[in-house]
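What you see is the complex with one protein chain gone and the rest in place.
The first chain written gets the first letter, and so on, giving A, B and C; residue counts start at 1 in each chain.
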Amino acid sequence: MLGEGIIKGMAETARNFLGSYHDAARLTTVEFPEDKIPAKESARNFPFLVHDGEDAMQGLRCVACQICEKECPPKCIFIIKDTNKKPDYVGKLQFQPKVFDIDVSVCMSCQICVEVCPFDAIKMDTDFELGGSDRFGGLLLNKRRLAKPNSYYHTIHPTEAAEVDGRLAAEKAKVEAKAKADAEAKAKAAAAAAAAKAAAQTTPPVVASTPAAVVTPAK
Amino acid sequence: MIADLLNGIGLLLWRVVSDQPDAKGALLPVLPAVLQPVVSAVLSVAPIIGVFASLFALTTLLERKGLGRIQNRLGPNRVGPFGILQPAADGLKMLTKEDIIPRSADKVVHFLAPVCLAVPTLLAFAVLPYGRNLVPLDLDAGLLFFFAVGASTELSIFMAGWSSRNKYSLLGAMRAIAQMISYEIPLIVSSVTVVMMTGTLSPMHIVEHQAGFIWGFIPHWYVLTPWGFAGFVIFTIASLAESNRSPFDLPEAESELIAGHLTEYSGFKYALFFLAEYLGMFAISGLGVTLFLGGWHAPLPGLEWIPSFVWFFGKLVSMVFLFIWIRGTVPRLRVDQLLNLAWKFLLPLALINLVVAAVWHFTAVWTFPGALVVRWLLGAALIGGPYVLLGSALSGAKKNTLRVYRYAT
Amino acid sequence: METLEQIQARLTAEFPAARLERVANESAAGQPSLVVDHAHGQAIARWLRDDPALRLDYCSNVTGVDWLPLETSTKTRVKKVVDGVEKEVEETVKSVRPGYLEAVYHLYSMSLRHGPVILRLRTADRAVGAPVPSLTPVWRGAEFQEREIYDLFGIVFEGHPDLRRLLMWEGYQDHPMRKDYAEPDDYEYEPTPHDEVLEKAGKHAAAEVRP
Partner (left out) sequence: MSESELLSAPAPTAMNYEIRPKPAGTSDAEVGGELLEVAMGPHHPSTHGVFRMDVVLDGEQVVKLKPVFGYLHRNHEKIAENTTYLASMPYTDRLDYLCSMTNNWAYALSVERLTGLIPPERAEYIRVITAELTRLVNHTCLIGFLLQDMGALGTPLMYAFRQRELILDLFESLSGSRMMCNYMRFGGCRADLPAGWLEQAAQVVGGYGQFLDEFQALISENEILVARSQGVGVLPAELAINSSITGPMLRASGVNFDLRKADRYGIYDRFPFRVPLGDHGDVYDRYMIRLLEMRESVKILEQALREIPAGPIIDPKAKIRGFRPKAGEAYGRIECPKGELGFYLISDGSPNPYRYRVRPPSLINLTVLEDMCLGQTVADAVIILGSVDIVLGEVDR
């Protein structure tokens, strides 16, 4: 009959009208500045640079390898290598960025820089309340503004950060173990050499010394 | 003198609130004779403008809130507590916007159009009875006056559309003309049934005819008779079209014609159109309340102590809420379907409804027990049959049916 | 579905005069294609569409490719008489394959659910406005895509019913998808770290001043 469908529809809208007063599944509005939905762990907005330790500039994990600059789809990363090196987390001397700029007016939050970074130096931030009055300079973030401590990374992406830290620690342990083993082997070799030298005076050496097996921690 | 004046004002207010006749008579004799006609006019006009302008503000808020709730949103709630000051903010925004007149527009007509729309709309309020003794102008041919004044709004919409020199405006204006003229007819014919039954064109008397209760508790409103119900439905549909409300908002069809005749209007002029449209909606709802919903009569016996205008405005707001509810539910008709609905469905039904009303009138002499029920059923059958037939003819002409779909695996 | 070899054999039988060339595809997809000559392009397309065994009624994808002139050097060992002695000498032969533009059609069959058969139409050279026959009369679905190729590559489709630019505006001169397209540098500049744009614009301005 004519009008039946309209009446059905009106019943439906009435149900929603009433439902919006008592059913939270219907009235899903979150009134933003007062209420906020906590950021999801995987959320991403703009990248930031992770630093270890207190001093942001000293602790930057970035080694200015420029892979992210090359892979960035909209080409919003801008890096100049510094000529002086600084030690990284395992103590190896690495380059550091002299300039590390991200133009967030161009950045499209794709996370590819994070994926391609071999050093876990760049991660995605979840902060989205970034309003500002300067349209040009304000949106060009330099490395001081980009640098954020590892503890911050832990607060926004706890699972991922723990995993990264574990990996880095494992790597560090590996390197340290290797260094230790190397040192031991060296000492051994030196001792052996000394012994050989001493022995050489009596008998020629028979067995070449082998370095001790390096214990590699499971990854 | 001052004491007399204050006394007069107090008495006037008391008479309004307590539904006593001749409220103005309480104040006017206090004043000098020269002032009396002027004050009398002001006393009639100022409350109408004041009350309906604030009702307009309230309705825009109610509409936005109601639509919001229907759509599972909160609606405006930022300006003032519960967003109550939102209309003020809207009004301020409208007033401070730049008034743009397109370079190629007909400037005079472009300016006159909103004025020409607002004035007759306000005039229509003159004949509506708001309370038991509260009618600004008790014209004998009040209904005629109402329709005459209401019909003149079409002109201003066409003025707006034509003078804007915008293709969308023109299309919107053409639609508006076709729509409003077409729906004027079912609107009037459905009202004529009431005139037939009451034998008067005065809204005041029509309301008085609906006094009393059947069996002591069913109000004697016309909407509760078969012809009255059919008439009320036709009247409501036609008044939706007359006030350009969804699903008949074709003249300003947002998704097709941007804003139709309003495309080139901004600022205060736009606000005036907006105001006039809502005032038109109130006026026509007010007429609907007067004709079919018993005007200012209370719905149940024993509630008469509540001032009668409360009932009137309560019913008016309910009508408006119905309009909002419909707006939140249905899509828009197409222009040919709109005209088909008017000419092939509403008009024949309204004419048949005249016959039903006549039958109802002449069977009033039946006095056997249960006569009322029999009359009711007879009337319902007389109008319901044509409704079903015309309805299936209208929707079945194109074999519009609910379809069954096949599936491939 | 028949292999491309079989289709080619049947096409050769049907159109003895047509020049057909199979293009191998080294990728894992293994979708070889068939280069069709201009004179028989439409007829072959129609035949492919209407042949009951193929029924390639659906032209899925039409696109252009700009092949730059390719310089290939092949090393060959040639026997040569050097100083009266016959010797085997390695010689590098440089050959330049001329550039051309190409329209690629991916054809499928909706009714028989197979495909793709890939047709290629090649222009003689990379000149703007080099023609190929349009296949829009055969598959309406090619209409916008051929317009797009005309717009972005500059291939003219002969027999296309409505060959206008699709994405760029009327009056635009260049064809942006060509490999030698130079970006314009006259658009509004906003300071970003991408100062190369500014640099380029400066150079452009300087070049305009010089002559």
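Points to keep in mind about this one:
Throughout what follows, a contact is a pair of C-beta atoms (placed from the backbone, for glycine too) under 8 Å apart; a residue touches a chain by one contact, two chains touch by 3 or more.
The shown structure was predicted, so the numbers you read here are calculated from the model rather than taken from an experiment.
By the touch rule given at the top, the unshown chain touches A, B, C in the complete complex. Contact with the chain that does not appear here is found for just one residue of B:Asp99, B:Glu254 or B:Glu304, B:Glu254. Interface note: of C:Lys80, C:Arg97, C:Arg140 or C:Lys203, the residue touching the hidden chain in the full complex is C:Arg140. Interface residues of chain A facing the missing partner chain: 2-6, 8-9, 11-13, 16, 26, 28, 40-44, 67, 70-73, 108-112, 115-116, 118, 124, 159. Although one chain is hidden here, its contacts on chain B can still be listed: residues 67, 70-73, 167-168, 170-171, 175, 246-247, 249-250, 253-258, 327-337, 395, 398, 400, 402-403, 405-409. For chain C, the list of residues touching the undisplayed chain reads 14-15, 25-29, 31, 40, 42-43, 46-47, 50, 57-61, 63, 65-66, 104, 106, 110, 113, 116, 118, 136-145, 148, 152, 161-162, 165-169, 176-177, 181.
The rule is simple: only the chains that are shown with their structure count from here on.
Chain centres defined as mean CA positions place B nearest to the mean of all protein CA atoms.
Of all chains, the one whose CA centroid is most distant from that of chain A is B. One inter-chain figure worth recording: chain A and chain C are separated by 43 Å, centre to centre, where each centre is the mean of the chain's CA atoms.
With centres taken as mean Cα positions, chain B sits 65 Å from chain A.
Chain contact summary for the complex, chain B toward chain A: residues 66, 69-74, 77, 325-326, 328-330, 387-388, 391-392, 394-395.
By the touch rule above, chain A contacts chain B in their complex via residues 1-3, 6, 9-10, 12-14, 16-17, 19-21, 26-29, 31.
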